[in-house]
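The block underneath contains the structure these notes are about, expressed in structure tokens.
Missing here: one protein chain of the complex. Every other protein chain is in place.
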Amino acid sequence: MVNTIVQIGEIVGTAAFALFGAMVAVERRMDLLGVLLLAVTTAVGGGMIRDVLLGATPPLALQDPFFILIAMAVALLVFWARSRKSPAQDGKFFRRLYSLAIFCDTLGLAVFTVTGVNRSIALGYGDNAFLSVFVGILTGVGGGVLRDVMASRVPMILRKEIYAVASLAGGLLYYYLYWLAGEYIALFCGAAVIVVVRTVAVRYQLNLPVAKPKKEGGV
Amino acid sequence: MVNTIVQIGEIVGTAAFALFGAMVAVERRMDLLGVLLLAVTTAVGGGMIRDVLLGATPPLALQDPFFILIAMAVALLVFWARSRKSPAQDGKFFRRLYSLAIFCDTLGLAVFTVTGVNRSIALGYGDNAFLSVFVGILTGVGGGVLRDVMASRVPMILRKEIYAVASLAGGLLYYYLYWLAGEYIALFCGAAVIVVVRTVAVRYQLNLPVAKPKKEGGV
Partner (left out) sequence: MVNTIVQIGEIVGTAAFALFGAMVAVERRMDLLGVLLLAVTTAVGGGMIRDVLLGATPPLALQDPFFILIAMAVALLVFWARSRKSPAQDGKFFRRLYSLAIFCDTLGLAVFTVTGVNRSIALGYGDNAFLSVFVGILTGVGGGVLRDVMASRVPMILRKEIYAVASLAGGLLYYYLYWLAGEYIALFCGAAVIVVVRTVAVRYQLNLPVAKPKKEGGV
């Protein structure tokens, strides 16, 4: 039951990550292959970095192509939709979908973060809280960083939005609840914290502060 | 005999990859070291990513510096040629060489793709077609992606030309022929398909479609 929920979360999250990857690719006028590759990179890149850092090679995503196929299907859908719609309709189309997509993306961040921490524990690194939470966050945000680097722009998570902070909070909670209350409670609470923090941040447009040495000066 | 042909192909391909890496570096006004590093990255980056993902560390390219030395020699040659020629002569010089360079690059793509798949099989991952073909493609195109990311531009293979598609076709063919007809036939046919597909694409300027939501709109 819990495993089924996690799997559904992973599928929804993969699709949402792929959606944003494909949209960045279309925006940058990449060709069909670029759209496919960027969607796949965004969707499974974080987990691949995690597995490489943990020495668990080949990465899970390459052992079982299931999630890569989902990402490709989403990429094809985005490509098709963007090729035929006029921008006006497009605008409406995506505005309608946008809130849903953001929510699915948040769900993906939540599920990937906690499964990332879980994988570190499963591989025997559970005694190292720092390592486990770090690779959990990487699993959640790494794909987006790779996407932005490949699209030649400064990664979004470095510039705005409470994204990695939500991941950090949930990852930490998952790690400690895992030992205190068991895997399932940890899973539920960790993921819930990420969804709540991120959703509140998006709703109220909360951002982390930026250092702004104003050109106009003054102390 | 076959091994000799593969080795010659690898040397020619390494030189061609290094050539394009060095040219991008010169274009971006990198210094001598930048030209060397970008040439090396382009030439051996794909294989290094492959080996890291397969857990076959240290990567082959670092165990034996032979191919890195070839890439460095090509980089020095490009640097020297670009430093002394006037642009006019330069233009002619490179236009004359360009067709040859593209062909060598295609040969490199072909050889690297099939040896990439082969390495996955040799490391014991032969039962996973997806993984083997995926790392084969990565071996072929990874260096170019790293080159473009380091030169701060959107990777060429994401934007245009039938490049990774040729690699995919040849990698798949190699993988299945390997089991059906043996390594040598697989090698020859896989590489041949890549060379033919890419050469036809370059000759007739075939590109994958791009999603183009026209500003002018209309359904």
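The chains carry the letters A and B, assigned in the order they are written, with residues numbered from 1 in each.
In this section, a contact is a pair of C-beta atoms (placed from the backbone, for glycine too) under 8 Å apart; a residue touches a chain by one contact, two chains touch by 3 or more.
The structure displayed is predicted, hence computed values, not measured ones.
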- Note on the structure: Checked against the full complex, the residue among B:7, B:99 or B:152 that touches the missing chain is B:152
- Item | In subunit B, positions touching the absent partner | 25-26, 28-35, 37-38, 48, 52, 55, 57-59, 62-63, 65, 68, 78-79, 82-83, 85-90, 149-152
- Positions on subunit A contacted by the hidden chain, ascending: 52-55, 125, 128, 130-131, 134-135, 145, 149, 152-155, 157-160, 164-165, 207-215, 217-219
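Here, only the chains that are shown with their structure count from here on.
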- Query: For subunit A and subunit B, what's the span in angstrom between their mean Cα positions?
  - Reply: 30
